[in-house]
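In this view, the complex is presented without one of its protein chains, the others remaining in place.
Read from first to last, the chains carry the letters A and B; within each, the first residue is number 1.
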Amino acid sequence: MNYKYFPHTEDDIREMLQVCGVEDLEGLYAELPDSVKLGRDYRLPDAKSEIEVRREFEALGKENTPLVCFAGAGVYDHYTPAVINYVTQRSEFLTSYTPYQAEISQGTLQYIFEYQTLMADLTGMSISNASMYDGATATAEAMMMAMASVKKADRILISATLNPAVIRVTQTYAHFHGVNLIVIPEKNGVTDFDFMKSELEKGGVAGVIVGQPNYYGIIEDLSGIAELCHQNKALLIMNCPASTLAVLRTPGEWGADIAVGDGQSLGLPMNYGGPYVGYFCTTEALIRKMPGRIVGGTTDSDGKRTFVLTMQAREQHIRRQKATSNICTNQGMMTLFVTMYMSLMGPQGLKEVNEQSYAGAHYLHDELLKTGKFADAFPGQPFFNEFCVRTDTDIEQMQGKLLAEGILGGIRLTSEGKKDCILFAVTEKRTKAEIDKMVSLIKEA
Amino acid sequence: MSKVVEGLYYTESHEYVKVEGNIGYVGITDYAQSQLGNVVYVDMPEVDDEVTAGEEFGAVESVKAASDLISPVSGTVIEINEALEDAPELVNEDAYANWIMKVELSDPSELENLLDAKAYEAICQ
Partner (left out) sequence: MNNTYYGKLIFELSKKGRVGYSLPKNEFATYSTTQLPDHLLRKSGTILPEADEQTVVRHYTNMSNNNFGVDTGFYPLGSCTMKYNPKINEEMAALPAFSALHPTQPASTAQGALKVYYNVQQMLSELTGLSEFTLNPYAGAHGELTGLMIISTYHQKRGDLKRKKIIIPDSAHGTNPASAAVCGLEVVEVKSLENGRVDVEALKPLLSDEVAGMMMTNPNTLGLFETEIPEITRLVHECGGLMYYDGANLNPLLGVCRPGDMGFDVMHLNLHKTFSTPHGGGGPGAGPVGVRKGLEEYLPSPHVRKNDAGQFYLDYDANSLGSISSFLGNFTVILKAYAFLLSAGREHFKLMGPLAVLNANYIKEALKDVYELPIEGLCKHEFVFNGLKDKSTHVTTLDIAKRLLDYGFHAPTIYFPLLFHEALMIEPTETESKDTLDSFIATMRTIAEEAAQQPNVVKTAPHHTPTKRMDDVKAVKEPHLTYKSYTA
């Protein structure tokens, strides 16, 4: 056998089988009907040594091309401070399970408590859960929570200006869960206020979901929306990329009832789409409708301040089909990751990251417009670290040329009427030299 | 031994209703509170809600369990026990004194389908 993850010797196996009163390993499966037994070897490659595993990964890695990234759409190439990868690899954190045995899980429980505090603070809400899978599923969960919280309502409104990936996932959940999800159209890059107002006034709306900044990078003026929702007994749900909230008006300040979104922008590597972390924050009044785990402070029998999983009566292992959600495993380690990120960056660092991203994006925007090849897709709208421009240039050819130079030159929109638009994002990792190089390549094209 | 009070009507899911005229006081039994342990939250309906016999009207929660409340009677909620919002442990102290909702009965004949004290005591054995 001799496999480094199996500690059994031949003697061990023999002695153990004897205790079990079974002849051989096959005898341990005596009760299985023959018809369900495999009766052959797996058709899998032969086992590889560690050297060979490494070789395979290195070869696969060469088939990927790391690019200078000007793409965003919810996933931003922010810098990860070195200490985060170093400390999050500590196996006391990494190899533990959900902290059900609080006496030997204070490490996990404390960082989740810190995470909840930081996310609630960042969003301006009063409470946070211990994480969801990603920003899209968190939004779908917020939709279901609104349905469960608001009586005599059967509709949810979602703005067309949200990230299409978020809309797609929310639509999937709505379809199966039985929610009538209505898309509020876009008007000059922002949510059509009049449409929303008239739908709300028809009644029966449990929640309204808007994005901030929205998919096009625009910071929408949401003045009056929370009041309008509340007058019509609907909850306001806001989806925001986490990092921007250090600078932008928070969901709490806008009067939102639920704040959700992706925490990826808090220094998580892009990782080809995951793992990230969905955050979920709300008001105290709605706590018993909130999905997911929650950590709370208490004391132990010596009176020391300690932390435990709490409010568990909402969860699937207790409430089964009556639970507020089916979520069990969440994004655990990624909460530690963003907690450490926020602790290192502090108030100034997080602001500065956003300042630099904002400034770089505005510089790129102005330089692109100067080439004469681009115009604002949504003139006059304020944007943050990402913006949308329209062009007559052959986008495919232009992006191909940039790709050949190792540059991911934005994201081409695919929706009807916007196929001549590109979305560019900038983070603090992009230098002036990189931006100038991309602009000059575009100019030459 | 859990307390069972004479003169009340009971359900197999451990709710009781105490009837005065056409008003019913609905709560959970002493046996139910003892099985749940420390009650930490009572999810109550709102005044003017319609409740139906045999259907859920709320839930009681302890640390490690939660139990739906099934209404023994049909009718309109005319009052809820607001004291339980801040002090849910009152249910543990005296389940019969601390009713959860007060219902105006729409069909008193439903009471015939419920258990009397003796029959309820038997299922708690």
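What we mean here is this: a residue touches a chain if its C-beta (ideal position, glycine included) is under 8 Å from a C-beta of that chain, and two chains touch if they have at least 3 such contacts.
Just so we're clear, the structure is a prediction, and the values are computed from it rather than from any experiment.
One chain is missing from the display, and on chain B it is touched by residues 38, 40-41, 61, 63-64, 88-89.
Keep in mind that, in the parts below, only the chains that are shown with their structure count from here on.
On the side of chain B, the complex with chain A involves touching residues 40-41, 43, 59, 61-66, 68.
Remark: chain A residues 288, 312-314, 318-319, 322 touch chain B in the complex.
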